[in-house]
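Of the protein chains in this complex, all but one are displayed in their positions.
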Amino acid sequence: MNKTTKIGIGVVVVIVLAVWGISSLMAPKGPTTKPTIKIGVTLPLTGGVAALGQANKNAILLAESQLPKNLKYNYQLEFQDDQFNPGIGASNVTKMISVDGVSALISFGSPVGNVVSPIAEQNQITHVNDFASDPHVANGTYNFVDYTPAYQDAKVFFPELEKRGIHTIVFFGQQDNTGALALINTFLSVASSTPSIKVVSTQMFNTGTTDFRTQIAKVKGLNPDIYVFEASSPELEILTQQLRQAGVKTPITTMEAFDFSSQLSLFEGDWYVDAASPMSWFVDLYTKTYGTAPLSGAANGYDSLNLIVQAAETAGDGKSVPSSTAIATALAKISGFNGALGDNLSVGADHLVVSDAVVKMIQNGKPVTISQ
Amino acid sequence: MEYLLHLAIVISIYSILGLSLNLIVGYTGLVSMTQAAFYAIGAYATAIAMTSYDINFFLAILIGIIISGLCALIIGYVLSRFDGDYFTLGSLGFNIIITAILVNWRGFTGGATGIPAIPRPSLFGFDLSTNLTFFILALLAVVVIYFICKFIVRSSFGRVLKAIREDEKAIQVFGYNTHYYKLAIFAIGAMMAAVAGALYASYLSYISPATFDLNESVFILSIVVLGGLANNKGAIWGAALLILLPEALQFVGFPSAVAEELRQVIYGLAIVLFMLYRPQGLVGEYKL
Partner (left out) sequence: MSLIPQLILNSLIAGSIYSLVALGFNLIYGTKRFFNLSHGAVAIIGGYIAFYFTKSLGVGIIVSSIIGILAAGILGYLLDRFVFRKLRQRKASDMVFLITSLGLMIVLQAVTALLFTNDFQIFSSQFTSYQIFGGVITQVQIIIIVSVIVISTGLFLLLKKTRFGKMVRAISDDEEVSKIVGIDTNKVIGWVFFIGSAIAGLSGILSGLDIGLEPTMGLSLLFKGVIAAVIGGVGNVYGGILGAFLLAFVENFGIWGISSEWKDVISFGLLIVFLLFRPQGILKK
């Protein structure tokens, strides 16, 4: 073996040992009076959706701080950054299961969720994803999703369209965005089975598009009753601006998309359908603690932690940590749960915790719920 | 331990990618920015074959290799006419086109939603689904591909490749049809990348187009450049380095708000500094 190879192997061994050593150092030491249940959380704390990931982390920490003192167990959280990347998510979760011995996992988003679910199932660890638009993430005994699925939005959206006398729609969809695609697919399929609604044009585009002018020119003459956009930032804002620049004054609506915009003044006066607003007590608590309003998904994170805690408290006897299988079984049975997203929530047979969608409107640059 | 196995599997997959690109970039001197496309084709072919058609993993890999090879022949036919910057630019274009196809062809590939529930390999009823058995499989693949690369490089075919790298016009004078050689090595590299893709798909059980974009091609190129061009072991070291370093960096507490950007700065600076002061990479032989 030549010198370079030896140095190379040495470097790799050192890094591996360092990783092993530091991670075991991070495990807590010594017995405590109450047994400790560890919960591993993987979130996009950096990268494109870091703001959402950070808000989620804040909410989970907030929930932890609100836990009553007389619980049977201590709860210890560990956070890992997955950069919204499935490969890194898999890495984080494998680490937390095999090195840290977590009893439950929380993850964020469908891409990471889809990768964590089989790992959770194989290792028999309870797993709750709090931002997955793909219900497949909830497959299996151990996997759960706490997020309003697209069909819930549609249940409120289409009646609202009818109520407002809307019949013709031009639709723009950012079809290479996972969240938007779920909403796009749901919209198109429900629209096609709603006789009073006619989608006169469907315009798809990809992330990174900055020039919608030709698409707008194509549909301008169709004069629809309303434009429906399913897109994320900045495409949503660019599209809207260019639509207005082209002289189109028709209103715009969406399921959820306005939630992700930082330029709400563009949509002043527009109504839309969104996942349930968090309860005002949660918004107040979060704002008081962190100085800023909670972002989309934060309330879901808050509830996810509490669901896991409630399940663990039900499943365990207080003397030793309950098996993750017991936690999962208990979680599946939860009903009448009062959470940040609403009262009387329950875990469905499909392992989805569903809360209702609501109609909102942008007033004075802020979203305001206008119906329950 | 499971976590170390996981890292080992990921390093194996990227080693195969590094080895495959090294043949094209390190030995033949063609800077290709489209390796992720063949990685993707292998992954998607395997995923669709296994989930929609219930085809056995090992047969699915074969399908992936064949499709990847065929695509490489077509793309390579176009690209082999160029050298230098035009080759790179053209390859970049192909990566973008193939990623767009994967994302837009929603009916077939699932689009941005991706393909979940890809099963682990099984052979004659033996379930190879544990991480340990999967690692053995991946390691086997690395070893096989490593020896194939070594064989190619030592052969007379490999000598022609190196000659193309040094001075393509000169060797053309001697009557060698360089287009053919460039096309051949491009296709071989693509087929190896497809193997990596198949392993990735089955291991993670979920793939989506976002994994295989231009950034991934850049990452694979970095493995080869930083690890050492024209050195097969260098490709493996490069893979190990670029996979382990971020894992180790996770323990360094960068403030979250800027961690991603700081990582990028370090990554970009590393590339610039290597190019300025050590262009042959860690253990490479070919000084760019």
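Each chain gets a letter, A and B, in the order it is written, and its residues are counted from 1.
Definition applied: contacts are C-beta pairs under 8 Å (C-beta built on N, C-alpha and C of every residue); 3 or more make two chains touch, one makes a residue touch a chain.
This is a predicted model, so every value here is computed, not measured.
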Next item on the list: Would you mind listing the shown chains in contact with the chain that isn't displayed?
Entry: A, B
Item checked: Contact partner of the left-out chain, one of A:Ser193, A:Ser262, A:Ser280 or A:Ser335 -> A:Ser262
Next item on the list: Identify the residue among A:Thr178, A:Gln215 or A:Ser277 that touches the chain left out of the display.
Entry: A:Gln215
Notebook entry, point to check: Which one touches the absent chain: A:Gly247, A:Gly291 or A:Gly336?
Noted result: A:Gly247
Notebook entry, point to check: In the complete complex, which positions of chain A touch the hidden chain?
Noted result: 48, 50, 175-176, 203-206, 208-215, 217-218, 221, 233-234, 237-238, 241, 244-247, 262-263, 265-266
Next item on the list: Provide the residue numbers of chain B that touch the chain removed from this figure.
Entry: 29, 31, 78, 81-82, 84-86, 88-90, 93-94, 96-97, 100-101, 103-104, 218, 221, 225, 258, 260-262, 264-265, 267-272, 275-276, 279, 288
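Heads up, the rule we're going with is that only the chains that are shown with their structure count from here on.
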Item checked: Euclidean distance of C-alpha centroids - chain A vs chain B, Å -> 31
Next item on the list: Provide the residue numbers of chain B that touch chain A in the complex, in ascending order.
Entry: 1-4, 6-7, 10, 100, 103-104, 106, 111-114, 116-117, 129, 204-206, 208-211, 233, 237, 240-241, 244-245, 247-248, 250-251, 256-257, 259-260, 263, 282-283
Notebook entry, point to check: Hey, which residues of chain A end up touching chain B in the complex?
Noted result: 4-5, 8, 11-12, 15-16, 18-20, 22-23, 45-47, 50, 54, 80-81, 83, 85-87, 90-91, 94-95, 97-99, 110-111, 114-115, 117-118, 122, 134, 136, 139, 175-178, 180-182, 204, 206
